[in-house]
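Removed from the display is one protein chain of the complex; every other protein chain stays in position.
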Amino acid sequence: MRYPSFLQRTADRADVQPVRVLTFSINGVTVSAREDETILTVARQNGISIPTLCHLDGLSERGACRLCIVEIKGSPKLSPACVTLPRQDMEIITHSDRVMDYRRKILELLFTERNHVCSVCVSNGHCDLQALTVELGMTHVHYDYLHPQQMVDASHERFSVDHNRCVLCQRCVRVCDEIEGAHTWDVMGRGHLAKVITDLNEPWGESTTCTGCGKCVQVCPTGALSEKGKSVAEMTKKRLFLPYLKLMRGEEER
Amino acid sequence: MEAKEAERVKVDEDRRWRLVNRTMRLHGHQPDALIETLHAVQESFGFLDLDSLKYVADSLHLPLSLVYGVATFYHFFTLKPPGEHTCVICLGTACYIAGSTNMLKAVEKEVGIKPGETTSDGKLSLLTARCMGSCGLAPAVVFDGAIHGKMSSTAVLQNIRRLLNHDD
Partner (left out) sequence: MTIEELQEIGKIEKEKQDGFKHRIHVCVAAGCLSCQSGQVKEALEKEVSRRGQESWTSVKGVGCLGLCTAGPMVAIEPDGILYQGVSVSDASDILEALGGPAVSRLDCSAHMPFFTKQKKIVLENCGKIDPESIEDYIAEGGYEGLYNALRIMTPTGVIEQISKGGLRGRGGAGFPTGLKWTAVSKTKSNIKFVVCNADEGDPGAFMDRSVLESDPHRVLEGMAIAGFAVGANYGFIYVRAEYPLAVKRVRTAIARAERLGVLGRNIFNTTFNFDITVRLGAGAFVCGEETALIASIEGRRGSPRPRPPFPSELGLWGYPTLINNVETFANVPPIIRKGGDWFAATGTDKSKGTKVFALAGRVNNTGLIEAPMGTKLREIVFDIGGGILEGRKFKAVQTGGPSGGCIPEQFLDMSMDYESLAKVGSIMGSGGLIVMDETSCMVDVAKFFIEFCMSESCGKCVPCRVGTVQIYNVLKRITEGKGKPTDIGLLEELCDLVKNTSLCGLGQTAPNPVLSTLNYFMDEYRAHIDDKVCPAGTCHFNHTEESQ
C-alpha cells in the first residue's frame, strides 16, 4: 500500500488561512492577541506570570507538567496554558484558588517522586523546581515520599546526570533533538519507571552520538544535569542562547 | 565503514534477518516502520538485543535512544532472552476475580522466580499478561503460546512440571 511520507506533513494542507487577531480576557482584563499565540504567551506579554516547568522558550511544547493549568469560564476542564490557543471572548482565570491548590499538589507529587534534597544539591538556589515552591507557597509535602533507587552517571568527561533529581520534563531530550540535532537523549520505560537515557541506555561517556555541546545541562531545570567540578549551590545555568539559536534557525529556513 | 559493510553482509546471510529486512523494505524504510520492525525482530529472535536495536536504528535512520525508548515503552517487547518454555499467567480483571494471583503465587513458589524472570537454567520464563481476551475461560494461562482456560493452581503446576521434565 502507498501512503504519503510523513515528511510531506504540512505541504498538502489546503486550509492555511491568514492569522486573525482575537479579543478575550485574562483575569478580567481584556487583551488581544493573534489566534496562533498560546494563552501562556499572551499572559506573559501582559505581565501575568503563570508557573511552568516543562515549558521553555525556544523548545516545542509538551503540556505535560500541568503546572500551567488555567480555568476557562464555561468549561469544567482545566487547560494547560502552554498549549491552549485562545478563542474569541474566552474568559481565562489564571490564579483561582482551585488551580493554585492543584498546582501546589502537583508540585508536592513531584517532590515525592524522587529525591529532591536542596541542601546537598548543586543547583541549590538556582533551581526552577525550588523557585516554584516559593512562587506557589509550598511549605511542606503531605504525601509519602516514594524513595526510588536511582543512579548517578558521571561517565561523561565534563557533565554528570543524577537521576534522583530528574523531573522528566524532557527539556534535555527536546533541546538535543530540536536544537542540537543529535537526539542523544530520549526516555525509556513508562509511567513512574520512565527514565531519561543516552543512546541505548549506555553510559553517557560512551555515547557515540553526544556532541558534548552541553545544551542539555543548561536547560535542565534542576540539578539532574550538571557540569562536573561544581559543588553544592554552584551550578548556575545559562539559557539565553536558546531564543537566539531558534531565531537563527528560523531565518535559515526562510 | 568497512567493518559496517562486513556486518551488513553477515546480517544478510542470516536467514532470520530476512523477515526483518523484508518488513523494513515493505515500509520503505520509513520511520513509522519502527514498531513493525521490532515485532519482526522479536518474532525472529525471541527478544530484542542491543545489536539488533542498533541495526534497526541504522537501517531506518533513527536515533539510538529513540529506538531504545520505543522498545522499552511497549511491554510486548522484551530485551531479555526468554527461557526455553514460557508460562504467561493472565492478570486481567476476570482472571483476577477468579483467583489468578493465587496461581501466580503457587508458580512463584514452585520455580522460585518472579514474573518477568527466567529460571537460572534457562528452562522457564514466568510472565504475566493484562488480559488476553479469554475472559470467558478465566482464569487463563498460556503455556508456550497455547491458551489453557479454567486453570487452577494444581493444574498450572502439573503443566509446568510436565514442561520442565519433558526434554530430558
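Assorted remarks:
Chains here go by letter, A and B, matching the order in which they are written, and residues are numbered from 1 within each.
Here is the rule we go by: a contact is a pair of C-beta atoms (placed from the backbone, for glycine too) under 8 Å apart; a residue touches a chain by one contact, two chains touch by 3 or more.
Computed from a predicted model, the values in this text were never measured in an experiment.
Looking at the complex as a whole, the chain kept out of the display touches A, B.
Residue-wise, the contact with the chain that is not shown comes from B:Leu137, picked out of B:Val20, B:Cys87, B:Met103 or B:Leu137.
Residue A:Ile106 is the one among A:Ile72, A:Ile106 or A:Leu242 that touches the chain not shown.
Contact with the chain not shown here comes from a single listed residue; of B:Leu64, B:Leu104 or B:Val156, that residue is B:Leu104.
Touching residues on chain A toward the chain that is not drawn are 1-6, 8-10, 12-15, 62-67, 69, 77-78, 80, 83-85, 102, 105-106, 109-110, 112-113, 143-144, 146, 167-168, 187, 189-194.
Across the interface with the omitted chain, chain B contributes residues 30-36, 38-39, 66, 69-70, 73-77, 91-94, 96-98, 101, 104-105, 129-138, 140, 146-149.
Just so it is clear, only the chains that are shown with their structure count from here on.
Centroid to centroid, with C-alpha atoms defining each point, chain A and chain B lie 35 Å apart. Of all residues in chain A, only 5-6, 177, 182-190, 197-201, 208-209 touch chain B in the complex they form. Here chain B touches chain A in the complex through residues 28, 30-32, 50, 53-54, 63-69, 72-73, going by the rule given at the top.
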